[in-house]
Each structure stands twice: as structure tokens, then as C-alpha cells.
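Before any comments, here is the structure.
A protein chain is absent from this complex, but the other protein chains hold their places.
Let's turn to chain A:
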């Protein structure tokens, strides 16, 4: 076990844990953002530099600070490490620079992009960046590649996080998906068509932090904040069948895997669940999916009632049971 101090909070984690995961054990607003690191994908991380932190003391044995900021998602903790994230001016300034770097080649087509509203880059830029760009040169462009009727690839929006590459490596036996080219010309590879036939290829949509890979069956159907997420499951022979259905009125517009608070997919879902089952009768509905209050999707989104139980006497038994299972949200939390 190693004991580290993260932003003044002490936490004890097993050896070999990364700084980012140690911070996630503390939780809250001090957790560094991550654009490329994805817990279920082995080998991911270290690409986007969004999670850079300052290590003020390397370990108990060698308390010298690390000379440069380190990527917290790939740096393992050491006993006695002191890490600064939100408490360090330098980290916050660098993060602003990272936003600017990521946005250099990212087209500002959020009004057109289907990912807008649940886009990691949008949130990241909103929270850590500046609202203007200093970049004047032409942004990179690519020839459009059609990768089938289910998934839409917009290479211009890609930030080269490699998440989809690792997903493809994980779901198929032989390597069929990769990044070709170097630097400015790097792009998600030619062989991406080959994974599309795989039963789990739709998961690249969920792992993509930006709108580079989006659901073609949902393309331009609705903005995400006009749809209502509902947890549902079905008996699926291929996958867990636990999904989120995105409703608009009575129609299921889109099906996605369930994600945790860091936007990471809990269980992969198969393409049949994702693209083909779009009727309410295909699913067993569990209830509204939780949406963070800070998200635009939470506008007009109602979960369990916010209520003061001690004030409301004689709650119906069914409500009490629901409340035990999902404790109500506290106002202002």
C-alpha cells in the first residue's frame, strides 16, 4: 500500500495504482479530467495530456519534485508522494494550453455535431479553457470515409485519443484498427471498416470522447438534450443487455451503454441491442437514468423527487422502497 497526498487530501491505495485512480478514490472536483484514459481499455492513457498534474514530492525516500508535469493516468503512485492538481497555478495554466492544443484542429461545428451536450472535449474546454482561439491557420481536413450504415466517422473531429483503437483491439482477435500517419496527418486507420462487422463494433461510439465516431441511426435525429435517458435491460444472448434508451416522446431514438460518473462504459453492449432494438416492447424499463445536474441534458429531466422525508409523513410503501434503493438527490448537491 502507498500513502499519497493529493491536493492536501491523504489517501491510501494499493501499489501500482495510477495517480488518477488514486484521485478518483477521493472523488469530487479535484479529480483531473481525462480525455484518452479509459479504465476498461488496457493500455489507454498518456495521449491527450489533459490529466497533467504536478508532483511536488516524488516519494518518501526521494522527496524531490518531479521536473515536469506528469500525466496522472499513466504515472503510478509511490509512498509519500505529494501531488498538486487544482491547488497548483501551473497545472491550471497548462491545462488551458492543452485545451487550446486540442482545439487547434478540432472544427467548431458543435451546432452540427451529434455529440454536443455529452462531449468530453466540450465539457473540458468549458471548464478549463478560454473562450477565444488564437489559431488562424487552416484546420486539417480529411477525405470523407464511409464506414458503413451504422457508424459515422468524422475524422476532422478526432483528437487521436486512441480509445477506439484499443476497443477494436479488445473486441477482435486480429488487429484491424489503428492510427495511420504521423503528427498532423495522423488519422484513424483505413482498416476501420474491418471491425464494423464485429458484433461489438458499436462500442467505439461510446468510447469516443468527441463526435468523431457517432451513431448513424441517430444522425441529426435530435439534439441529445431533447431526449430523455431511461435505464432498461433485455435478455441478450451476446451481451449483458443493460443499456440506456434515449427517448423523444414515445420513440427510442438511440441506445447506448451505461456509463459511470467519469463517462466510462460499465458493460459493453452488442450491435443488436444498440442498433436494432428500437421499440419499447423490446426492453424492460427500469427508470430514468441519472444525469449530472451540470449537464445540459438534465434540463427538464426528472428523476426521483427531491423531498424532505421527515416532512412528508406516510409515504406510500412503494415510494419508500424506491427511495431506499435510490436515495433522493439533495438540493444543491
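Heads up, the rule we're going with is that a contact is a pair of C-beta atoms (placed from the backbone, for glycine too) under 8 Å apart; a residue touches a chain by one contact, two chains touch by 3 or more; residues count from 1.
By our rule, contacts and distances are computed from a predicted model.
**Student:** From the list "Putative outer membrane protein", "Branched-chain amino acid ABC transporter permease", "NADH-quinone oxidoreductase subunit I" or "Heme lyase CcmF/NrfE family subunit", give the UniProt name belonging to the chain omitted from this structure.
**Tutor:** Spelling it out: the chain absent from the display is recorded in UniProt as "NADH-quinone oxidoreductase subunit I".
**Student:** Which is it among A:60, A:116, A:179 or A:323 that touches the chain not included here?
**Tutor:** Residue touching the absent chain, from the options given: A:116.
**Student:** Among A:140, A:223, A:259 or A:301, single out the residue that touches the unshown chain.
**Tutor:** Residue touching the absent chain, from the options given: A:223.
**Student:** Of A:30, A:74, A:155 or A:296, which sits in contact with the chain we cannot see?
**Tutor:** Result: among the candidates, A:296 touches the missing chain.
**Student:** State which residues belonging to chain A touch the missing partner chain.
**Tutor:** On the side of chain A, residues 109-112, 116, 219-223, 225-226, 296, 299 touch the unshown chain.
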